[in-house]
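Other chains dropped; remaining ones untouched in position.
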Amino acid sequence: MLKTIKKIGVLTSGGDSPGMNAAIRSVVRTCAFHNIECVGIYRGYQGMIEGDFKEMGPRSVNNIINKGGTILKSARSSEFRSPEGRKKAYDNLIKQGIEALVVIGGDGTFTGALTFNSEYGFPVMGIPGTIDNDIYGTTHTLGYDTALNTVVDCIDKIRDTASSHNRLFFVEVMGRDAGHIALNAGIAGGAEEILIPEEDLGLDRLLESLQKSKASGKSSSIVVIAEGDKIGKNVFELKDYVDANLPEYDVRVSVLGHMQRGGSPSCFDRVLASRLGVKAVESLLDGVSNFMVGLKNDTVNLTPLSLAIKGKSEIDRELLRVSDIITT
Amino acid sequence: MLKTIKKIGVLTSGGDSPGMNAAIRSVVRTCAFHNIECVGIYRGYQGMIEGDFKEMGPRSVNNIINKGGTILKSARSSEFRSPEGRKKAYDNLIKQGIEALVVIGGDGTFTGALTFNSEYGFPVMGIPGTIDNDIYGTTHTLGYDTALNTVVDCIDKIRDTASSHNRLFFVEVMGRDAGHIALNAGIAGGAEEILIPEEDLGLDRLLESLQKSKASGKSSSIVVIAEGDKIGKNVFELKDYVDANLPEYDVRVSVLGHMQRGGSPSCFDRVLASRLGVKAVESLLDGVSNFMVGLKNDTVNLTPLSLAIKGKSEIDRELLRVSDIITT
């Protein structure tokens, strides 16, 4: 290891996700392990601009591995989108003696890091933290596994009441651009139909599927819908449409909302966060930068940030088929 | 015990709630313990009208004490509101040899039972099952304790993201006529303000309270709102109002919805259900009827169904004060 770097800054940015704290802990302790200083930057890029810094030693991240959210807070910073904002941020880093950055977040976070790097040559490494799992170059983003379990737990609860009343439920889950959550949680929740942005099922096929489900002897049904699905109606309009066309159903809507972002991270997310944090810091110490650390084939790997931003995290088409079969 | 009764019917009606299955189990096994036959009536009063009956022995309720929902299903029956419907139901009971009923549900369920009793002199006992805790004569209804824990768990998750982003969240919980869930879950969730039907806080006081909270150094806030609060705006209108009047806040809305009705019942709800089921059956065997079994001063007690329907389950005003103090 080169270890020419003496001080690393770490921040979280964009929507928070479970596992961010575990990643912060890993970054801080990996720095301590290698006798590097570590500085926590509060409220993402905005805190970088405002100089909202705090030295972090291994004991300052005690008892956070199991906490949702981010102790470094997160914020969106419009100021960082301007050259003036980035200049201020850079000056603060220099003043503080910070020589490299680990940024934890999603697409927007990485875009900011890359712009910053292109202007100032500042070494950055990205850790993918978002429940949506919509980042290219990693099979899993931090928080995704936890969110899946949260959503499935909610669907299980809704099924209790759905099957007690022979009702049809539309459950809207997060995922504006990606159907990962809807597809996996839908299969795991035993959903009869799953609507995702990647596929336009079409209203006719949905009605048909619901009718078939009723005919097959199912007394209750759950349809899981990603926020960003392409069926052309929001979840409440969809309810009205089905109410009008399938009067035998008693449709209810549940929008799971922000609770999907919270909660204590799953074992998987904590272990992943620990691995990615170690790799991000050690890559910087090895002289590597401008990459995202991620998981591929169960192994920690590196993807250029530019690719992580441009690429698309495809859903697994096999799962669409599995879903069709097991809802028989 | 008189034990002149040879066969008891049991049904669940109205909105389902966690603990209903535990109550069914208790009713069925108490019948078996006293060598009485027990018949499960499916889909509440509608199943009574349609003769949707099934003999139940102690083994037919194995492994249901921990399940949410109701294995007997629930339904609302408009037909049972007509004399003709009730006549059909009565004829079915007689044909089946059922001599007394245990009905598990809320206000509506008890009203139906009382009307039926007044027409046919049929012995009925009620068990209060609803998450809303809005039944007079019992400090706890089945499912209320479970729902509180579900709601608090959701608020905890939302707080993770609220405090990561310094946001204000409006969390709408169930309770059209009663603020029990909002008040208790609000205190337990650390809510800065709680809006309930029993109290009209007023928009000005709400704004004031939020400003005070910010001034006191709190960076994020959660307001818990019962469905039926009296502030005159629904939760989305309320968000718009606060957005307009307190631009320093970034308000988000979360409507928890039907998941509040589901889930594995808490220890408290399972024990309560077990106690109430025993008491309901043994009361009938003792020649007592037209009462609701409930909990008062931690003791199982009886309240005339007529009173249970008319009375109102008041919130504990002490809690309003506690809430004010601990949000300091």
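All chains are identified by letter, namely A and B, in their written order; residue positions are counted from 1 within each chain.
In this section, a contact is a pair of C-beta atoms (placed from the backbone, for glycine too) under 8 Å apart; a residue touches a chain by one contact, two chains touch by 3 or more.
Treat the numbers as computed from the prediction; the structure is a model and nothing was measured.
Chemist: All chains are the same sequence, and 2 are placed; what is the full number of copies?
Modeler: The complete complex, not just the displayed part, contains 4 copies.
Please note the rule applied: only the chains that are shown with their structure count from here on.
Chemist: Please tell me the distance, in whole Å, between the geometric centres of chain A and chain B computed from their C-alpha atoms.
Modeler: Centres of chain A and chain B (C-alpha means) sit 35 Å apart.
Chemist: What does chain A use to touch chain B in their complex?
Modeler: Residues of chain A touching chain B: 12, 15-16, 18, 20, 67-70, 73-75, 150, 154, 156-161, 163-166, 169, 252-263.
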